[in-house]
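All protein chains but one are shown at their positions in the complex.
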Amino acid sequence: MKTLQELARLVGGSVKGDPRTVVEGVNGLREAGPREIAFLTASHHRRHPDFATEAGALVVPPDLEDLDGPLLIASNPYEAFARIAQAFASPPFLETGVHPRAFVAEDALLGPEVRVGPLAHIGKGCEIGEGSRIYGSAYLGSDVRVGRHCLVHPNATILDGGRLGDRVIVHAGAVVGSDGFGFAQDAQGRHVKIPQQGFVQIDDDVEIGAGCTIDRATFGKTWIREGCKLDNLVHVAHNVTVGEHSILVAQVGISGSVRLGSRVMMGGQAGVVGHVEIGDGARVAAKAGVGRSVKPGEDVMGIPAVTQKEWLRAYGDFRRLPRLKEELRRLEKRLLQLEGAVKGQDDD
Amino acid sequence: MKTLQELARLVGGSVKGDPRTVVEGVNGLREAGPREIAFLTASHHRRHPDFATEAGALVVPPDLEDLDGPLLIASNPYEAFARIAQAFASPPFLETGVHPRAFVAEDALLGPEVRVGPLAHIGKGCEIGEGSRIYGSAYLGSDVRVGRHCLVHPNATILDGGRLGDRVIVHAGAVVGSDGFGFAQDAQGRHVKIPQQGFVQIDDDVEIGAGCTIDRATFGKTWIREGCKLDNLVHVAHNVTVGEHSILVAQVGISGSVRLGSRVMMGGQAGVVGHVEIGDGARVAAKAGVGRSVKPGEDVMGIPAVTQKEWLRAYGDFRRLPRLKEELRRLEKRLLQLEGAVKGQDDD
Partner (left out) sequence: MKTLQELARLVGGSVKGDPRTVVEGVNGLREAGPREIAFLTASHHRRHPDFATEAGALVVPPDLEDLDGPLLIASNPYEAFARIAQAFASPPFLETGVHPRAFVAEDALLGPEVRVGPLAHIGKGCEIGEGSRIYGSAYLGSDVRVGRHCLVHPNATILDGGRLGDRVIVHAGAVVGSDGFGFAQDAQGRHVKIPQQGFVQIDDDVEIGAGCTIDRATFGKTWIREGCKLDNLVHVAHNVTVGEHSILVAQVGISGSVRLGSRVMMGGQAGVVGHVEIGDGARVAAKAGVGRSVKPGEDVMGIPAVTQKEWLRAYGDFRRLPRLKEELRRLEKRLLQLEGAVKGQDDD
């Protein structure tokens, strides 16, 4: 329970209306009740000026400060709302302590306030930092290092040697540290496995979505750097580096040894071939197939991916194909008439 | 063990040949033995009029009623075959009762005939309806409600607050209720997590394929409505609604807040951007990338997806490009000749 004033102080915003308004949680505009705060965007307000809500208060941008209160006015209201929501949120329930039905190797080192759920598996040599939670049925292999305040969800798998920074979240069913896909071919075209002896390092504040698979490096490390967010069912191959604060939307696939810069955005179901570089701040559209390196800041789309500008022009041309065909027909008709005319003159 | 007569009564079909023919199971046309019934389509019969089978009886459409018996003639023979197969089928083996090696929270409520396998996890506050089976190593978080006669397969994960109707099947490795992918950005371009406090509701007779991921809503619910069938590795983002009896083929991805109508069909590896609507009965082709709302009954394909009609025309034009190029060359030649002729006349 917090007052609107406290929340405004938390996020650096200002209050309109009663600063002592009590807030017990956040909710959607439609779902919120009188003791909850909701979030209203300028665009939503424009489209629905007569919106109805029972929310006890609203987080709004400065251009909506004329609305009736109670309001919490913030220059980046979405971020403010996120931080307020975080202030009320707590991770999914897990009993304190290590559940007796968990398997924890004798030499595993668990920091203070670590919680381990029933049927979780903590292998030998693991180190788990303060306040981290390993939910029931999650699996940590041998020599896994987990930082502080991490969440490893049920049926997630962190294989041997995996390293997680602080505040990392690994969602259910995700796999960190599976073998990279590396094979030599013998003379008969059979595939000879290259043992994958590297590891996966995941830095602070990374979130790995449900069902993702992150392969260990052949040698060295596969590296997901600080603040990256991976949606569900994303595949990251061996020896990839994903730069800080990058976003990989659901079902993206990154082939081996690719280097993504920082703040890269990849849309859903996009893919990248191996051994290329995607520069800082580049954006790859959903479903794109990237077959070459992408420059910093570039926006690419299509299969194979080209710059957005090229793609839009080519797509426009493509859409105009029927018209092009018609123009050709018209030209031919005119040419035919002209040929007749010229022939007629000749015959004269 | 049933007689052909009993089966015909079960599915509303008629018998040709000995109605007392004993049937002990179903099988494929090639695999079936003399005490099994198989299914023969008119098109298969056309292509293979001299097909061989050792099946003791055949389910056939009315146009094949002239075949030698024993036959079970049904107007919708595929449905009849499915229902007969169901009459003989039973779910995968699971011992009766709750296995002592399962973890079941003390306050969990299990209905009659519920079975729980070894190493399954049933969290606090769960309610499981009559006859449902939670297979070994499956995970139910806190406050999960499972209806009657559901199957939750091994290593499937139903996270906190998930609600399943009756006869729901969740296949191995699927995740229901992972966090939605929602972030605000701060001034430094860092991603600030929006806590995802909604839930997932799955209605009666839904089937969730192996390795699927269904995210919980930010607020409110992600909703898979009655009779939907999701193939493997399908991704459904937060706040999506999938209408009744829709079909999502393998590796489909649905972005946040999308609303699918009823009886929508999405082909394999298709994707939809966020916040659009796909109308009742619409069909999205495999691999399509839907970037806008789709009208009821519309068939769309391509990336970005357009109506099938538009796509086919554009694709036809595309395939005719080489011819277009040639025609242009020919026109140019004719023009050149004509220019020569006209110049010649001028020179006269």
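We call the chains A and B, going by the order they appear; numbering starts again at 1 in every chain.
By definition in this document, a residue touches a chain if its C-beta (ideal position, glycine included) is under 8 Å from a C-beta of that chain, and two chains touch if they have at least 3 such contacts.
Treat the numbers as computed from the prediction; the structure is a model and nothing was measured.
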| item | value |
| --- | --- |
| Option touching the unshown chain, where A:S43, A:T96 or A:Q185 are the choices | A:Q185 |
| Which residue of B:V22, B:L67, B:A105 or B:A250 touches the chain not shown here | B:A250 |
| Touching residue (missing chain; options A:P77, A:G123 or A:G165) | A:G123 |
| Positions on subunit B where the hidden chain makes contact | 26-28, 30-31, 76, 78-79, 81-83, 85-86, 88-89, 92-93, 101, 117-119, 136-137, 153-155, 169, 171-173, 205, 207, 209-211, 227, 229, 231-233, 245, 247, 249-251, 263, 268-269, 286-287, 303, 318-319, 321-322, 324-325, 328, 331-332, 335, 338-339, 342, 345-346 |
| Sites on subunit A contacted by the missing partner chain, in the whole complex | 103, 119, 121, 123-124, 137, 139, 141-142, 155, 157, 159-160, 173-175, 178-179, 181, 183-187, 189-195, 197, 211-213, 215, 218-220, 233, 235, 237, 251, 253, 255, 269, 271, 273, 289, 303, 313-314, 317-318, 320-321, 324, 327-328, 331, 334-335, 338, 341-342, 345 |
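Keep this in mind: only the chains that are shown with their structure count from here on.
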| item | value |
| --- | --- |
| Separation of mean Cα positions, subunit B and subunit A [Å, integer] | 25 |
